[in-house]
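Shown below is the structure under consideration.
With one protein chain withheld, the remaining protein chains of the complex are depicted in position.
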Amino acid sequence: MLVIMRADANLEQINRVINGAQERGYRAHLLRGADQTIVGVVGDGTPKLEEWFGGAPGVQEIVPISKAYKLTSRDFIRRDTVFNVDGATFGGPGIVIMAGPCSVESRAQLLETAHAVKEAGGHMLRGGAFKPRTSPYSFQGMGEAGLELLAEARAATGLPNVTEVMTPEMVPLVCRYSDMLQIGARNMQNYALLHAAGESQHPVLLKRGLSATIEELLMAAEYIMSHGNRRVALCERGIRTYETATRNTTDINAVPVLKARSHLPVILDPSHSTGEAQYVTAIARAAIAAGADGLIVEVHPNPKQAMSDGQQSLTPEQFAALVRQVAAIAAAVGRG
Amino acid sequence: MLVIMRADANLEQINRVINGAQERGYRAHLLRGADQTIVGVVGDGTPKLEEWFGGAPGVQEIVPISKAYKLTSRDFIRRDTVFNVDGATFGGPGIVIMAGPCSVESRAQLLETAHAVKEAGGHMLRGGAFKPRTSPYSFQGMGEAGLELLAEARAATGLPNVTEVMTPEMVPLVCRYSDMLQIGARNMQNYALLHAAGESQHPVLLKRGLSATIEELLMAAEYIMSHGNRRVALCERGIRTYETATRNTTDINAVPVLKARSHLPVILDPSHSTGEAQYVTAIARAAIAAGADGLIVEVHPNPKQAMSDGQQSLTPEQFAALVRQVAAIAAAVGRG
Amino acid sequence: MLVIMRADANLEQINRVINGAQERGYRAHLLRGADQTIVGVVGDGTPKLEEWFGGAPGVQEIVPISKAYKLTSRDFIRRDTVFNVDGATFGGPGIVIMAGPCSVESRAQLLETAHAVKEAGGHMLRGGAFKPRTSPYSFQGMGEAGLELLAEARAATGLPNVTEVMTPEMVPLVCRYSDMLQIGARNMQNYALLHAAGESQHPVLLKRGLSATIEELLMAAEYIMSHGNRRVALCERGIRTYETATRNTTDINAVPVLKARSHLPVILDPSHSTGEAQYVTAIARAAIAAGADGLIVEVHPNPKQAMSDGQQSLTPEQFAALVRQVAAIAAAVGRG
Partner (left out) sequence: MLVIMRADANLEQINRVINGAQERGYRAHLLRGADQTIVGVVGDGTPKLEEWFGGAPGVQEIVPISKAYKLTSRDFIRRDTVFNVDGATFGGPGIVIMAGPCSVESRAQLLETAHAVKEAGGHMLRGGAFKPRTSPYSFQGMGEAGLELLAEARAATGLPNVTEVMTPEMVPLVCRYSDMLQIGARNMQNYALLHAAGESQHPVLLKRGLSATIEELLMAAEYIMSHGNRRVALCERGIRTYETATRNTTDINAVPVLKARSHLPVILDPSHSTGEAQYVTAIARAAIAAGADGLIVEVHPNPKQAMSDGQQSLTPEQFAALVRQVAAIAAAVGRG
């Protein structure tokens, strides 16, 4: 449930609400937007907010919420959420481009890719240290050694990084090395992980589940935001359909729908949404034309030898061409 | 089956192949590309082309085809197919924009829309005279009276038109009034209709079935082309998925996939592929950014009073804005 | 629109309604159920039934219908529709089994199969003379010669037959040779064909489209019934989903849903809904257990040499085993 504070509410009034909820055994957290201050109250049972705070000084309205997403909704927070990850801006006037290998495989591979991404104009480095794999017999990632390499690549190039986290317990470890947590498609409804990511207060890139609806994606983001973590970016990465010509079907409609329903930044992953390097650049252009705030793209110095996702990885040269073409589209839609 | 002629084959050699096939009871038709001349042979039973024409003068190769599409394939005809429909160019350096109401409803409605489309910069007028409707109790279109209005609008504005044809017998009637035949999603595998459209030699806009694969769309186009009709444009109009936030899911991947596999022009219909006016322009921009050769868009002077598809129809003002934005994207991808 | 007659309405009263509608330019047809007599009125424009017939003798109620299906709905006709096709009963206490080859290929093949179907306990022979094929280069069926063989097989075995019709013009021809018209999945929304099948007054087996919803299937049946043809059976034949382990996904839920929403008999086609002979019998059993009124099954004397659908065809021995197993399930659910 949400307690909407008046525009002129002062800190004491706000704290009285937060403390009042916590004393009664509920989690309470502050959400400060440009327009509004909201206290979110979450917990078991039904908080009697109306009874506790109705008419209290500084309180404007009490909103009972049950099924719908609220904190992620543009109905509640009208202005676009804009946030910064070590110099990379999400949801601002420009667009943000993350790129790098599917998996961190070695020091040489990662550093070479990081320099190429930097040079081509990318803003962040991506790379998986922990890999969710369909088969228990596939390469599962380098683990902490991979995280160390991501940190080393940041030191060498200045690029902040984003990397996947797969379990709640790993969240503190990954936060130590990484600038943004990625929650993968398979874990979009792993609620313990969403809670942990929310509590970490670290920026989160939340990927849409393979067959998740747009509503379910927003609800998953709501789990993270219900812990007061506002730095969440939503990522469309293709959905599962009957069509087999491409690995997934890019739901390009999701871009304007998410922008209409939510204030959160929207990222598109054309590598997973097509599954084929030859189509990645066309879909990257389409994403920005449709209004996406950024891209996450797989790049590998030698795609044919990649340990995972080689078929959909661009070479550094192809990535540089993508950045140039995407910049032209960004300019055509009025974004730096 | 296909007989590929040598680049230096002369007319007599070509005719000998055509006549030879026809004398044996098969349909034969000439397909002349910029690079290649091909004789397509279709009929019941198995034509013994190797036996009849193997080694004949002017014959380069004989290609047995069974399951795959060939005439629509870029493997066979490498250069883009470009054709003209009364001044509107499909598949050329520029893009083509068709627009108009879902249904022709009245003289006033159609003429008002036609003038608005012309003024905004559209190249062709769309409008349904025969409407396939899910319910037998819904408005089924004005019929021939609607066709007459389309012809009148052409006389008044100079805009050629495209309109749907639903049965083989109606093909000659629709050809009399209309510049391009539309085959709708529900009829993509109505083979008698595909044959009739092929035989008419009229330009055809072939819409992808609601749940057709890209391969099936190309196979449906192959039916039309197997009658020697080369003026076929392929239209992505959204596919059916589990997502209910939009009426259909725009398969934007289909744009680069179709351009890679086929030489035919690719059109996108953002009105049906989203089902909501507020998302149409974003998806129109995305289509051109992804490489589509054109758009078909629903426009109505008063969407709220439309007899069909009002929710997804743009007003004339919204359409004019779409044309401006799409022009900026076209320029960004190097298309006039 | 529907005019519901009173239970005690006499023939003169009923005729007055029918003639009144026809004089005003509408199609009117009588639907007589065990419980109710209904006059259906269909045509362009909005019939003013209330004005014409409201309060007329024998008239109980006037039902304006726009979007929904009505004649196919159990809300209107509560008792199960039961009809007979030359000795085979659809929708009765027992179940009906149709079987035979995908395509009629030759006299020997068809007669051998017909005798095997008869001997195993099948009630009707299936076989395609006109084949809708994805590729224009595939075998398209024997045409009228195939229909003649179906009639010959009936003479030899006493089995009535069901065969596909693909265009409105072919309906009279197919009715001459065949006992039941099949409308295939690709043509479920070929409205001209639905109208022609309705007008023929011949029994119809209507297959669900590849990606049609249950509502759309009922609406397609409504087109047929709106011509007064009540002998329609609905056929679930698998839908298109992301799963590739089987050719289609049998929507077994559709069986109880269709039985709840409609009074029409429900048939299941386990050959197409699985696409693999090894799974056909299990799904046939499931269909009857779920409440289906019958089955249509592909049987071929030599599946490996079938010109189409060999992979999903049963041998005569496998079919005989299917009939025995299905009979045990039918008994377990209280159906002879």
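Per-chain numbering from 1; labels A, B and C assigned in written order.
Assume contacts are C-beta pairs under 8 Å (C-beta built on N, C-alpha and C of every residue); 3 or more make two chains touch, one makes a residue touch a chain.
Quantities reported herein were computed from a predicted structural model and do not represent experimental measurements.
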{"item": "Identified contact with the non-displayed chain, of C:N10, C:N253 or C:N302", "value": "C:N253"}
{"item": "Sites on chain B contacted by the missing partner chain, in the whole complex", "value": "211, 240-242, 244"}
{"item": "Those residues of chain C which, in the complete complex, touch the missing chain", "value": "211, 213-215, 239, 241-246, 249-257, 260, 273-274, 278-279, 282-283, 285-291, 325, 328-329, 331-333"}
{"item": "Footprint left on chain A by the chain that the document does not show", "value": "1, 42, 44, 65-69, 132-138, 140, 166-169, 186-187, 189-192, 210-211, 216, 219, 222-223, 226, 240"}
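FYI, only the chains that are shown with their structure count from here on.
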{"item": "Chain whose mean Cα position lies farthest from chain C", "value": "A"}
{"item": "Chain A and chain B: spacing of chain centres that average the CA atoms, whole Å", "value": "39"}
{"item": "Distance from the mean Cα position of chain C to that of chain A, given in whole angstrom", "value": "50"}
{"item": "Separation of chain B from chain C, taking each centre as the mean of its C-alpha atoms, in whole Å", "value": "33"}
{"item": "Residues of chain C whose C-beta touches two or more other chains", "value": "211, 240"}
